[in-house]
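See below for the structure under consideration.
Every protein chain but one is kept in place in this view of the complex.
After this line comes subunit A, so read on.
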Amino acid sequence: MIAHIFEDLCNGCGSCVNACPTHVLDPSPAGGPPVIARLDQCQTCFMCELYCASDAIYVGPDQRGPEIVDPETVRASGALGQMRRDHIWNAPPGDQEPLAEYWRLGPLLMEGAQISARRYALKHPPIEPAAEPASPDKAPATASSR
């Protein structure tokens, strides 16, 4: 859940208030950092970090309840801005670098699935001549991630 907004980094632009899909934040009445007004609605989706151009927001990893963090430990951890750096969110339009590896999602997902399928088959040699052929409904849950 969203755990801390760094007052010294926040420029009060309000992007996170707007970007949060679940209305966790209220704008500060004084133009300062936004107020975490409805923490129970935070779904730990990291979208506020992605839309914070000042890298001033830290979302904790646990969605089950409020998290107490030490701001200076977070600052030193390098986590601030990590989501934007990994996405290469500020790349110029048309730059293919941010999504250069993206096509590998499907093949790697399937490779993992086949690793576990082979492992299972070794432990469970088929008794019948052939198991039911893989029907299309068995693949989608893993063949493509939403």
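In this text, a contact is a pair of C-beta atoms (placed from the backbone, for glycine too) under 8 Å apart; a residue touches a chain by one contact, two chains touch by 3 or more; residues count from 1.
Rule of thumb we're sticking to: contacts and distances are computed from a predicted model.
A.B. asks: Missing chain's UniProt protein name, "Nitrogenase iron-molybdenum cofactor biosynthesis protein NifE", "FAD-binding protein", "ABC transporter permease" or "Cytochrome ubiquinol oxidase subunit I"?
C.D. replies: According to UniProt, the chain not displayed is called "FAD-binding protein".
A.B. asks: Residue by residue, what part of subunit A touches the chain that was omitted?
C.D. replies: Interface with the chain not displayed, on the subunit A side: 17-23, 41, 43-47, 50-51, 59-64, 77, 79, 82-83, 86-87, 89, 91, 93-96, 98-117, 119-120, 123, 134-146.
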